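Of the protein chains in this complex, all but one are displayed in their positions.
For chain A:
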Amino acid sequence: MSNREQRLAWRKTGGVKTLRHELPVTFGALAALGALVAAMSGDSFTLNILASTFLFAGLATAWNVIGGLGGQFSLGHSVFFAIGAFTVSNLYLGLQVSPWLALLPAALLSAVLGVLISWPVFRLRGPFFAIATMAMTEVLLSLSLYFDRFTGGSRGVSIPFRAGLQNMIFRDRLSYALLMLGFLAVCLVVMAAVTRSRLGYSLQAVRDNEDAAAAAGIDVLRTKLAGMAISAALTGMGGVLYIMYVRVADPPTLFSLFDIGVKMALIALIGGIGTIYGPMLGALLIIPLESWLRAELGGSIPGANLIVLGFILMLTALFLRRGIVGGLKRLWSRPGAAKGAGR
């Protein structure tokens, strides 16, 4: 039986949600965000915030493939983000390759690197895995500073302003907001497809109990590596978009543990880890709030935005264990549960 026939047999049993069940919600959410962008089309400040929000929503969704679905709490995803950024900067500046074309090698390189560096680290579980990914970030940051021919070293890289669609450089903020929305759309569709595929169920099984997953016939290491490859590839693509957006970045910024690696995980945690739309909701809450706090309090109380972020995380840990999505689901099911109890 071919792989395709096996996939069909997997779906034919019924009762199991497939991508077909998810797509209407995914496109509905994207349409709502598109309408928001259209409504704000004259406001550069808001469009800037929306562009960042969509970028981080996409990045957190990418992280969620391995961190949420697979339960591998990586804090080192900034590595793939930086790989994507440096791949495009070298291809664009060195070989005049369009950033659109550079998306593919950036994604591939990130995926390959993701597999290579995860292979030994996946033997570790829980906090040890997270610590190892943090250490990996520091090692690669040092290497990137050493190999300054590719990364610009401590000076970083600078992309000259040559506006044009083929260069992925735009004069207006609206185009960037739409570009990042497109990235979020890709991440959401991939996340929905993975979640409702055999790989997604395998990742969840590995997350819940590795031994039980293996006993059911799931190759645990291969499943984790496949999840990591997808997650890293999407993160690398995010890195491409980021550097074409800001046009100036150095290794400490791109490899930043807190501003990139931890932030992706935090957004997913606050929104709803392991859910398709949780990271998007988390980003819609965190990024605008953070930008507003920085603008309002950044001058008078430096670091106030971090205090508020920490506070939100504490509240989530205390009251919304499964994030915003978990909280919404609980609210949604409450009337039904009450009805059931009354019967």
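By definition in this document, contacts are C-beta pairs under 8 Å (C-beta built on N, C-alpha and C of every residue); 3 or more make two chains touch, one makes a residue touch a chain; residues count from 1.
Going forward, contacts and distances are computed from a predicted model.
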item	value
Name under which UniProt lists the unshown chain, selected from "Heme exporter protein CcmA", "ABC transporter ATP-binding protein", "C-type cytochrome biogenesis protein CcsB" or "Sarcosine oxidase subunit gamma"	"ABC transporter ATP-binding protein"
Omitted-chain contact residue, chosen from A:P127, A:G217 or A:G299	A:G217
Option touching the unshown chain, where A:D43, A:D172 or A:D208 are the choices	A:D208
Chain A residues that touch the omitted chain in the full complex	1, 5-6, 9-10, 12-13, 15-16, 198, 201-202, 204-205, 208-209, 211-220, 274
